[in-house]
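Only a single protein chain was left out; the remaining protein chains are all shown in position.
By letter and in written order, the chains are A, B and C; residue numbering begins at 1 in each of them.
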Amino acid sequence: MVQNTVQLKVNWGDTDMAGIIYYPNYFKWFDIGSLTLVNELGLSVINLMQEDKIGLPLLDAGCRFRKALLYNDEIRVVSRVTEVNEKTFRVEHEVYRNDEMTGNGHELRGWVQFDEFGNLKAVPIPDEVRKLLTEDKVLST
Amino acid sequence: MVQNTVQLKVNWGDTDMAGIIYYPNYFKWFDIGSLTLVNELGLSVINLMQEDKIGLPLLDAGCRFRKALLYNDEIRVVSRVTEVNEKTFRVEHEVYRNDEMTGNGHELRGWVQFDEFGNLKAVPIPDEVRKLLTEDKVLST
Amino acid sequence: MVQNTVQLKVNWGDTDMAGIIYYPNYFKWFDIGSLTLVNELGLSVINLMQEDKIGLPLLDAGCRFRKALLYNDEIRVVSRVTEVNEKTFRVEHEVYRNDEMTGNGHELRGWVQFDEFGNLKAVPIPDEVRKLLTEDKVLST
Partner (left out) sequence: MVQNTVQLKVNWGDTDMAGIIYYPNYFKWFDIGSLTLVNELGLSVINLMQEDKIGLPLLDAGCRFRKALLYNDEIRVVSRVTEVNEKTFRVEHEVYRNDEMTGNGHELRGWVQFDEFGNLKAVPIPDEVRKLLTEDKVLST
């Protein structure tokens, strides 16, 4: 189980007129969490896209919100690969403010080839990638 | 079951370098769908917040992504209230491009009182609101 | 002078904890205004990008904010091409809530070729495009 942690801050623009975090931002953080994890594994998200025409689009995502985050809160997004299937993988995310989990959720992502017409087709996750994603390793950013 | 439909367009800024929609935008659309539905029912989201100190924060949200949306796609967000509990309600959302459902998901929202210190406390959904949310009615925006 | 108008609404997520619009949204609207204008002229932004490798990146942008926009305000973004130079063009934008101008500004955009390595190079605006951009025409979306 590979795990990575990203440190972020709640910006003014991340709040809404209720004075608390606007919830779609959680999914921005999940996206940052997953892509940082992939980069930290040595699999450059950029190279995957530009050289191999491989993208990691979402199939499913969800979040349970537990505590209202506020402007200027410092948060940690802890992301773990919890499943590696033939053509998809699952990342679970937990968001913490100090020791308090304020929300947690998941992403199910495909391993997808983009053709020259912009069409997407799921393809098998290569063995060397599978190996990296299933390692037992704590990364840190 | 109250239902409402909002027409939207995929903007350039809603895409990312993969050339398709950046997925957290789906949750922005769900938020627009739910709040528009509440407004269309005659329950002003603004008055709830400013006069009654009532907000509708998220407890849970999820989405299944089926087709990649592209820049300039015209979409319809169809939102239905599918559950009204004591202090929470559930809205299910479907996003369509023409007749094709490109994604669908849900939000579970609380009926919450904000106190003067910014604390949130779930309170019972008033009967008149419950009545409105559980009506069998198709709104259109 | 080509002119185009786009109708938009201020969403909940466009506000911040001050209860008014979060200002970078004005530039999202300017971007929507310019690209819609280009599309409405019959110059598909998508085809320019995908077939001709032509993009319209920003060189300069600015906005003067006059009135605070609020959640649910209905706005009109009026965009006019006011200058067409050899390799750049300028669009001026006015944002209205009813008859009140709430803000106005500009964008200076380049006519830019993307090469296969992702490098950008300004190139002359083709004559047929120049003709379209300098026409005296009121489009409406």
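We adopt the following convention: a contact is a pair of C-beta atoms (placed from the backbone, for glycine too) under 8 Å apart; a residue touches a chain by one contact, two chains touch by 3 or more.
Note that the coordinates shown come from a computational prediction; the quantities given were computed from them, not determined experimentally.
Peer 1: Please work out which displayed chains the absent chain touches and list them by label.
Peer 2: It touches the following shown chains in the full complex: A, B, C.
Peer 1: Just one of A:11, A:85 or A:119 touches the chain that is missing; which is it?
Peer 2: A:11
Peer 1: Pick from B:71, B:89 or B:114: which residue touches the chain that isn't shown?
Peer 2: For the chain that is not drawn, the touching residue is B:71.
Peer 1: List the subunit B residues touching the unshown chain?
Peer 2: With respect to the unshown chain, the touching residues of subunit B are 12-13, 15-20, 22, 24, 50, 71, 118.
Peer 1: If you put the missing chain back, which residues of subunit A would it touch?
Peer 2: Missing-chain contacts on subunit A: residues 11-13, 28, 31-32, 35, 39, 45-46, 70-72.
Peer 1: What residue numbers in subunit C mark contact with the hidden partner chain?
Peer 2: With respect to the unshown chain, the touching residues of subunit C are 17-20, 22-25, 27-28, 31, 49, 55, 57-65, 68, 70, 105, 114, 118, 120.
Basically, only the chains that are shown with their structure count from here on.
Peer 1: What's the farthest chain from subunit A if centres are computed as the mean of the Cα atoms?
Peer 2: The chain lying farthest from subunit A is C.
Peer 1: Could you work out how far the Cα centre of subunit B sits from that of subunit C, in whole Å?
Peer 2: Going by mean C-alpha positions, subunit B sits 28 Å from subunit C.
Peer 1: Return the distance between the CA-based centres of subunit A and subunit C, expressed in whole Å.
Peer 2: Averaging C-alpha atoms per chain gives centres 32 Å apart.
Peer 1: Counting only residues that touch at least 2 other chains, which ones in subunit B make the list?
Peer 2: Answer for subunit B, listing residues that touch two or more other chains: 28, 31, 70.
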